[in-house]
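Just dropping this structure here.
Of the protein chains in this complex, all but one are displayed in their positions.
And now, subunit A:
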């Protein structure tokens, strides 16, 4: 953190810009950098693959948003009342994801559960974005002692493992969907604060911002007109990444039983409930989990696409 390792070594604490790229950073050209493969012209599917995966990622997110907004369009069945005669049926044309011990259609429950994950993810990212960006912008623009103090607070936040920090907030606020989402949001405050501070410091040093000051711009107007818009892409990429992480963390809290109470069809809770039928009904745990994986992968891919574009634009 104080050590200057910039050229060879990514700063251990400064994992925001790194983490931003890392989970998705499969180089689109498959940069294997072996002398033999690098010289060969990339195969045609290589050019298409990154675009295909970004398109798929957006399609997945759009579908899940649609599930959350209008679940009735995607399924005609009821997520809360089941048909006891159909209980524990394996996946079929009538029940795509099978049914649970009370005969409720699992696909319907997953569709209705989308709103809890999406809302939770949005609240979590919102908490992290607002609180983190505020901290970072204040630290980066005022500087001096306050900057030092706020960044030490960020260090402290980073020193507590994410899950434990979430659990500390939950023990304070109590169980529930919104509380779990806030608790997850608190863990991303540090990342947003670091990123926005470094962006503000970077943009501040550019010539057009100097020029804006030189031509008599006041601090707040320059901040709003020049600094914030130019930091936006980086923050957006982090927000997309944090959204995926938040969906994952919220399902974990739901699984541990600290999120929405049953019979809410929250994804983590669905998986937790399916555990009692592990030996006989694989679909109860496997399929909702796959949905979580696909959504998180998509959010990460979108985040990677945003940062790739940003680097390409520079």
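As a convention for this text, contacts are C-beta pairs under 8 Å (C-beta built on N, C-alpha and C of every residue); 3 or more make two chains touch, one makes a residue touch a chain; residues count from 1.
Keep this in mind: contacts and distances are computed from a predicted model.
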item	value
Undisplayed chain, where the name is taken from the UniProt record, one of "ABC transporter permease", "Aspartate carbamoyltransferase", "Cytochrome c oxidase subunit 2" or "Ferredoxin"	"ABC transporter permease"
Which of A:47, A:152, A:225 or A:309 contacts the chain that the document leaves out	A:152
Option touching the unshown chain, where A:69, A:142 or A:164 are the choices	A:164
Candidates A:102, A:230, A:264 or A:286 - the one touching the absent chain	A:286
Hidden partner interface residues of subunit A, rising order	1-5, 8-13, 15, 19, 22-27, 30-35, 37, 40, 43, 46, 49, 152-153, 155-165, 167-172, 244, 248, 251-252, 255-258, 268, 271-272, 274-275, 278-279, 282, 285-286, 289, 292-293, 296-297, 300-301
